[in-house]
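A single protein chain has been omitted; all remaining protein chains appear in their positions.
By letter and in written order, the chains are A and B; residue numbering begins at 1 in each of them.
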Amino acid sequence: MTSTGRSQANRGPSLLLVAAGLGLDALASWTMAQQSYRWLPVQASTAAPYVDNLFALETGIGTFILVGCSAVIAWTLLFNRAPKYDLDDGDPIEGNLTLEIIWTVIPLLVVLAIAWHTIGINRTLATLGGKQRLATAAPLTSASLLATGSLPMAAGSLPIATDSEDVGPIQVIARQWSWEFIYPNGVRSSELHLPVDRQIYFRLISMDVLHGFYIPAFRLKQDLIPGSVIDYRLTPSRQGRYRLRDSMFSGGYFATNQTDVVVETGAEFEAWLAAAERAPLRPSFNAANEIWQQRLAEGNRGWATVPPAPPPEVNVSLDPQNSHEA
Amino acid sequence: MTSLSQPAVTPPSTSALPDPNGPELDPGASHGHGHGAHADHTMTGFVIFLASESLIFLALFVGYAVYKSSAPLWLPAGVEGLEVREPLINTVVLVSSSLVIWLAERALHRQRLGEFRAWWLLTMAMGTYFVVGQAIEWQHLSFGLASGVFGASFYLLTGFHGLHVVTGLALMAFLLVRSLRPGLVLPEGKGVLAVSLFWHFVDVIWVVLFVLTYVWQRR
Partner (left out) sequence: MASSTSSPSLDPRVLKEPLPMPGPQGNWRRYFTFNTDAKVIGIQYIAVALLFLLVGGLLAMIMRGELITPPADLVDPTVYNGLYTMHGTVMLFLFLFPVLNGFNNLLIPPMIGAPDMAFPRLNALAFWLFPVFGVILMASFLVPGGPSGSGWWAYPPLSTQNPLGHAINGQLLWILSVALSGVSSIMGAVNFCTTILRMRAPGMGLFKMPIFCWTALAAQLIQLMGLPVLTAGAAMLLFDLSFGTSFFKPEGGGDPMLYQHFFWFYSHPAVYVMALPIFGIFSELFPVYARKPLFGYKVVAIASFAITVLSLIVWVHHMFYSGTPQWMRNVFMVTTMLIAVPTGIKVFAWIATLWRGSIRLSTPMLFCLAGVFNFIFAGITGVMLATVPVDIHVGNTYFVVGHFHYIIFNMITFGVFAAIYHWFPKFTGRMYYESLGKLHFILTFIGSTLNFLPMHWAGLMGMPRRVASYDPEFATANVLASLGAFLLGVATIPFLLNLVSSLVRGPKAPPNPWNAIGLEWLLPSPPPAENFEDDVPTVISGPYGYGLGRPLVEDQERFERRALEA
């Protein structure tokens, strides 16, 4: 098998073998694509199904390639191994133009097809709005943000439809290391409450360094850039309590910079908003501050970090005891 | 001993005063800097290095252009813009020095050592004039390194370029001193070629820099 060329006679069985192998490979790929949905958190936004379907598609194609290549490698390892003390060379094949063209053109077509498909998805999702650089010589302060209308509107920003179903803009303010959400009616919260199935507009603002607004259950992520206001929108599609995590490394207690997103019915949301408006402002729970205070109490050991920003004053604070779905 | 580029009929011993038209101006290599580099390779390496170096400037220029056209804050408060007259004179002097260094190179090719030194010195004088002029300009500017992104970009660009001018001057001084040691200047033909190339490079960079910072002032 290894050293003798194959004759025409046994070409039939080997074609059959290849066909069977490709069939098995396709089956494995289809199975893996189906499995891939189980590696992801629940789908809680309208974007999530698009992301998951694309991921499943790529998992399927990827499995096909990985299994296919591995099978060929395994075949050669099983049947083309040199016996011990055998110093013979293999078949001196230097190349094959047809094969080389095939494995240049097919991958090219496959990636272009995936790219084409993805550009379409990008157009559908369109979560990112405009970005406006702030013309301030001084760093942003909480005070300068208090007047919610004072922020310049982003150029080419997402039009907030007059359609009353849309919510926002909710200002998302990230600090080292806390999240604060300011609703159009002035309610401040360190937990993000959103009504289900309604388009939500956000304006993302960072007060110090880069942060990332990331909700895995929504499959969405957007960095917050100091000195810029970024418009963003999304539509939650499933009720529940999900994690919002800081995804762009922001220093010292980066890992603690997470909070919850609560997606609830419109009525529940309105009730929450009304109750929050009546609640007094108080310092939010803030994990980074707790660790920092503990560190100070223990003699401020550890490596350099800026101290955490004071916890934001909010009407509604997040509660670390709550458990989240994803 | 085989010489690569000279015709085989030319005995290598004549390269004590080498063929000025041949690229082989450095017979030093033929009897060895020991294990050292061969002069032809030096030129290849130097050109590769300059190409790479030019990309630092390219990156800085692109950064400058992006900021100039997009930064919400540009000129620091109280600064109207840059004075162009003096820098323009500086520019003319520096760019003309490219011609002068070419004359020096030509003089060396014609084996006129005295003439070479004169042009070479003139190039150095013009380069020095530029650096001094630059320093005077810096002293009289009303903004500093920390004056916003404009001040930072201006000083970084002109400073980094100025560093190259000073490096060029130092290299020229080094070669000039070596040329005073009898019998050693002609073997340095490759060095002259390299420094001259570097000097043209520094001049071209300055022209782009001048256009970017002094000519393109309006936003």
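By definition in this document, a residue touches a chain if its C-beta (ideal position, glycine included) is under 8 Å from a C-beta of that chain, and two chains touch if they have at least 3 such contacts.
This one's a predicted model, so the numbers in the text were calculated from it and none came from an experiment.
S.K.: For the chain left off this view, which of A:Ala33, A:Val172 or A:Met248 is in contact with it?
M.R.: A:Met248
S.K.: Can you say which of A:Ile200, A:Ile230 or A:Ala309 touches the chain missing from this structure?
M.R.: Checking each option in A:Ile200, A:Ile230 or A:Ala309, the one touching the absent chain turns out to be A:Ile230.
S.K.: Looking at the full complex, which residue from B:Thr91, B:Ser153 or B:Ser196 touches the chain that isn't shown here?
M.R.: B:Ser153
S.K.: For subunit A, which residues lie in contact with the unshown chain of the complex?
M.R.: On the side of subunit A, residues 2-3, 39-41, 47, 50-51, 54-55, 58-59, 61-62, 65-66, 69-70, 72-73, 76-77, 80-82, 86-96, 99-100, 103-104, 107-108, 111-112, 114-115, 118-119, 121-123, 125-126, 128, 131, 133-134, 136-139, 208-210, 212, 214, 216-217, 219-223, 225-228, 230, 243, 245-256, 258, 291, 295, 301-306, 324, 326 touch the unshown chain.
S.K.: For subunit B, which positions touch the chain that isn't shown here?
M.R.: Touch set of subunit B with respect to the missing chain: 1-2, 4, 8, 29-30, 32, 34-38, 40-42, 44-45, 48-49, 51-56, 58-60, 63, 66-67, 70-74, 145-153, 156, 160.
Note that only the chains that are shown with their structure count from here on.
S.K.: Quick one: report the Å distance separating subunit A from subunit B, using the average Cα coordinate of each chain.
M.R.: 49
S.K.: Residue numbers of subunit A touching subunit B in their complex, please.
M.R.: Where subunit A meets subunit B, its residues are 133-135, 137.
S.K.: Could you please specify the touching residues of subunit B with respect to subunit A in the complex?
M.R.: 70-73, 148
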